[in-house]
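Down below is the structure, laid out as structure tokens.
Complex shown without one protein chain; remaining protein chains in place.
The block that comes next holds subunit A.
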Amino acid sequence: MLDIFDILGPVMVGPSSSHTAGAVRIGRMARTLLGAAPVRADIGLHGSFADTGQGHGTDRALVAGLLGMKPDDLGIPESFEIAVGQGLEFRFHTIHLRDAHPNTAVLAVESADGRKLVLQAASTGGGRIRVDQLDGVDVSFTGIFNTLVVRHQDVAGELSRILNELSVSGVNIANMSLNRDRRGGDALTVVETDQKIPQDALERIRVLYGVLGATYYEKEED
């Protein structure tokens, strides 16, 4: 069943749940998984996002999300001006992806301290989103759960070390996936959890042997 507050909701800035509210969430997901405020963003729009995105404020919505706004923020229509004030440079271009959802954006973002992330996500309807790729690695998660993204070396036992830290913190796992582009390269583990992950557990995961980095998206509060 659909969440009844997906039926009566979200409370959002218009005009379109898929082209506006979903776009805000995609931008905010990119900022969160970058782990810092972006100073540069190169945004590719695919399909209907490219065709009717401007009329729906999709461009402003994506930038609003990159600034950390949520779908109900009345600052969304002014996000371009706010971005200039906060030192976020952005540019848009049209892209053509194969086999991608019609409402897809690819965001290449960079922070002041040199962190980089390329995120491909789709707005799947009603303001819901799905992240499809991180730095070229196929993934699939929605932000409905608290979400931990760990980049680590592809070595035996890494997953169990990460999960152990969650288990001792009493965090239950809802969904999980381990993704890599080739054997022995870097791997990406995505863990969706029922409970919030405590800060100290995150810190312990970040310093585990073989872990190259970990970012964490906490689901939107009611």
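The definition used in the following text is that a residue touches a chain if its C-beta (ideal position, glycine included) is under 8 Å from a C-beta of that chain, and two chains touch if they have at least 3 such contacts; residues count from 1.
Heads up, the rule we're going with is that contacts and distances are computed from a predicted model.
The listed options are "Oxidoreductase", "Xanthine dehydrogenase family protein molybdopterin-binding subunit", "L-serine dehydratase" or "2-aminoethylphosphonate ABC transporter permease subunit", and the UniProt record of the chain not shown names that protein "L-serine dehydratase". Across the entire complex, the residue among A:20, A:104 or A:120 in touch with the chain not shown is A:20.
For the chain left out of this panel, the touching residue among A:4, A:156 or A:207 is A:4. Listed by residue number, the positions of subunit A touching the unshown chain are 1-5, 7-18, 20-21, 48, 51-52, 54-57, 60, 72, 74, 76-77, 92, 125-127, 222.
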